[in-house]
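Supplied in structure tokens, the structure appears directly below.
A protein chain is absent from this complex, but the other protein chains hold their places.
Showing subunit A:
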Amino acid sequence: MARSTILIAENSCIIRKGLRSILQNLENSEVIQLIDDKEDVCKIVTKSKPDILIINPNMLPGDCLDVKKELFATNKLSLVLISDKKNIEKELKADAYINYSDGQNAILDKLQEILNKKNKSVHADKSSETISSREKNILKHIALGLTNKEIADQLFISIHTVVTHRKNITQKLGIKSVSGLTVYAILHNLISMDEVK
């Protein structure tokens, strides 16, 4: 799993650095930069494309209610607002809100929740990681003990294509040997046990 990157934009140095130190307890993530100047926010966000931006509302450029949409429409960015004001969620829309009075565990829980959601959506995106129906068909033939040449002939494709498919199947499943692929094929009902030579 790739590490999630976090930017912190906050004008108080104590809070900036304190927050970074708290976030070190967060797994699979990394605070990549601290921003103390309002003017830099847009530029740095565009450049470093973080997964999460933690920002004090008074660092936000301009007055915008739907900050995320306005500023970061193109990025898949989660926005977290940090502030000492109560009821800020009524004014600004964000993925989470951290209050200055929050304890360490509360802060970590909020960010962990965001990370979990992110990883889930990454997972869903990776439908391409499971093997395609074409690849399943190739896999079935491999498991039946056919050579690349035989598979190519039967499916009317070039050997080169078969080899490419095999490479992709191996990469996606993490299984290299023919007997390993055969076991996978049986487990996933692509072939039955009796068909194996």
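Rule of thumb we're sticking to: contacts are C-beta pairs under 8 Å (C-beta built on N, C-alpha and C of every residue); 3 or more make two chains touch, one makes a residue touch a chain; residues count from 1.
Everything below uses one rule, namely that contacts and distances are computed from a predicted model.
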UniProt lists the protein of the undisplayed chain, choosing from "Carboxyvinyl-carboxyphosphonate phosphorylmutase", "Hemerythrin-like domain-containing protein", "DNA-directed RNA polymerase sigma-70 factor" or "Xanthine dehydrogenase family protein subunit M", as "Hemerythrin-like domain-containing protein"
Residue positions on subunit A contacting the omitted chain are 173-177, 179-180, 183-184, 186-188, 193
